[in-house]
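Submitted below is the structure of interest, expressed as structure tokens.
The complex appears here without one of its protein chains, the remainder shown in place.
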């Protein structure tokens, strides 16, 4: 099997390193329109094949997989060309700029009988896999509350706002865990330093019996990666910056009982042990690419990070941006409910 | 000087202990309609005068101060009676249920030439006083971002939602630091366990050049008291649960420069030392009551926790509730912009 | 039952508060030679009986228990008088200055058929009780390593060195957990600020198959209360300053297997989940005093914090001081093995 990587920036380098390890150096070709990027590629992987003629990637018969690691605005066009050329596609997150684009890619992939995998790398981390295991086993009960805090200082992006930058991680994780569609999407965003892009944003999703909130910021002096998940039975905190104990399960809960005599709700609390399961510590991107290569080799479509999951993330991002634009009319302050099921 | 305390619950007990220390045991009278509460008062403070005839507090000529430490729905009536009887009033937060009530109390206090102090105790803590000092000295620059995370497991309240329970703390602190009025108030709230009250809520205030967000929850397995404040020069984190270093000042910042040639905004980051000022560790409530007693004795109105500040907090709470009620129409999911300056 | 407390300082105040709660105000008498201390006692506990005639405590027939809460140099004399007068004795830690004194008290208690309880309060904390439970259940395996780090800034004592100040806590805990006698006691101590007392000390105990080390200091800028216990099966960390998770059990271990072919020891590591059991949070001193009162009322001697356990702590302290004095001869640097079983 042979793979082409289009785009040799920060993340393209990581994808290259792992594909070289999985498929072997001589089965990888790097495409980039920047000569400097190609020079870097050849310095990092001595002997690797590179080319600035990106179109050649689609024409070559010996290439099976194309990894699209370019700015999001170009994902659709490159992925579409790859599919039409009969290649399998590994595409960076978010999958596309719009829902329509993502849907067209999915249609084309079906037509061509090829696979798309969207690189929501977090789903292959030991922490998220452990959380998924805990949710699926029923140990937490039904999930009713998801609260994510993902803030740091910068890096300000020129082409996307803080929601497009940070939300795909948590949205893909939430989708993976609960596999439900939100009833309502609401976002607020603020361009705190007049950079032309929202640098602070708050996103709220309402599901049937679940509330999810995402606090995203490029303006925090401290880096925080903190997710709380409350289930009806147990609660969980995932602190991605705590290498010793990333996931903690709290045997805590709230019980409500209706007291018929006094016509009142009685609320009681339960507080027990805390348990921090061992989390496998391996490079998630390696596992993810290895999985995609295996899917292709046995001709079974990926079950994780599918194109449909990628689409669902794009759908929420699109609705979040719509919600932003329906705000109070000021470029600084925006907010309102997205379209989805608004009556 | 002699003081009456109306209401001997959890917080009334603390107010009593401090007033006994400041004014002497024989200058304090406890009023409560519950005999059990009065029994507790006499056990805690052997020899203290107690009475279940609350009306007597207003009639007695020898009482100068009345501390109203009862459920919020009764604040207005009790404080009004106290003012009409010519007493100074120390009232629990939030000051009243509605803006109209708070405004009437302020009018009556002016008419009677008496003082009202609202018990936003946090303003007398060493941490908040240090933060105020840092803001006023200009060390942080202009405040552009305030993000509060105040979550824990329970305690669910029967009569108020999580906003009325937790927001008064942060709102009084924010008002104290920036003394501006918000242009827009927006709240979302969720009744996650069908208790009839919002147990999770998100509140956003937009000011002229400042965004404030408040994440409040009774549904978090861990207790978090974390406030981030970004100024144009420096940034600050206040972790109220870190006794060693509650306040940390980060010499971090973002600079934007317009590059005229490429018509682009250049963003650069600065990251320097971290500094954790020593914070005085004394009982805030004691300092606060001592201050109120001194204000009365020298006949100068309080400059901190004034009735006007109390009113401003009530105004935002009222607008937050209005925003909740204008939501998508479901009791579970609510949200929308408050009235204040909506065009 | 009626109790006399001799000595109303910082700790005497806590013992009084708890005994008042357990036995009732009118069954407590406070003795202290300082009029100021007695004034404080009467202010703290309005209506309590006090007296500066300490001798009367022994003469009064209506007193059953005497709590000795005075400097350690006076414990022996006061406790002996109390026993000879037929009283039960609750004595502060360390029990006495010397082994001989402790042994005489034990003999006298047996002769008088009275109980002595030594106030190693930590044994009644939720954390130590949980650790004891874990050790006794065999969950940790055999204990082979105990490492305590108990440091802070000051408070320098005038009459005892840092070992007498801090070691009794950990020594009583270690004795409670393993109930073995050390084969060798070795201590080093340093008078870092020329105060006339060792302010930094290191104590090492060697048991049959267990090593225990105690790092004690009045010279650390940060307060640390950190105990590690390694068993042959699992390991444990107790951080007394972490209120959320004071005790953590690590499913970690080391296995050694002898490889006969290569005549070498093969060492392998096991690393699994971390588990933080819920620890009961109540006032240890209250439980301890309640227990002693109950022991007396049903006439069964205490099984925890016995005089024999108090003696064992004193024995190690005495040997530690002997080890210090056998050092290099300088008041600054001292160290050497204690006498116990030195060949």
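In order of appearance the chains are A, B and C, and numbering begins at 1 in each one.
Following the convention adopted for this analysis, contacts are C-beta pairs under 8 Å (C-beta built on N, C-alpha and C of every residue); 3 or more make two chains touch, one makes a residue touch a chain.
Not measured: the values here are computed from a predicted model.
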Residue among C:161, C:175, C:204 or C:321 touching the omitted chain: C:204
Option from C:16, C:217, C:287 or C:321 whose C-beta touches the chain left out: C:217
Sole contact to the chain not displayed, among C:235, C:285, C:304 or C:317: C:235
Contact footprint on chain C, counting only the chain that is left out: 144-145, 147, 149, 151, 153-154, 156, 158, 183-184, 186, 188, 190, 192-196, 200, 202, 204, 206, 211, 213, 215, 217, 219-222, 228, 230, 235-237, 250, 252, 254, 256, 264-265, 267, 269, 271, 328-329, 332-333, 335, 337, 342-343
Chain A residues touching the omitted chain (full complex): 46-47, 222, 244
Interface with the unshown chain - residue positions in chain B: 244-245, 251, 271-278
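We take it that only the chains that are shown with their structure count from here on.
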Chain centre separation in whole Å, for chain C relative to chain B (CA means): 43
Whole-Å gap between the CA centroids of chain A and chain B: 39
Sequence positions of chain C contacting 2 or more other chains: 244
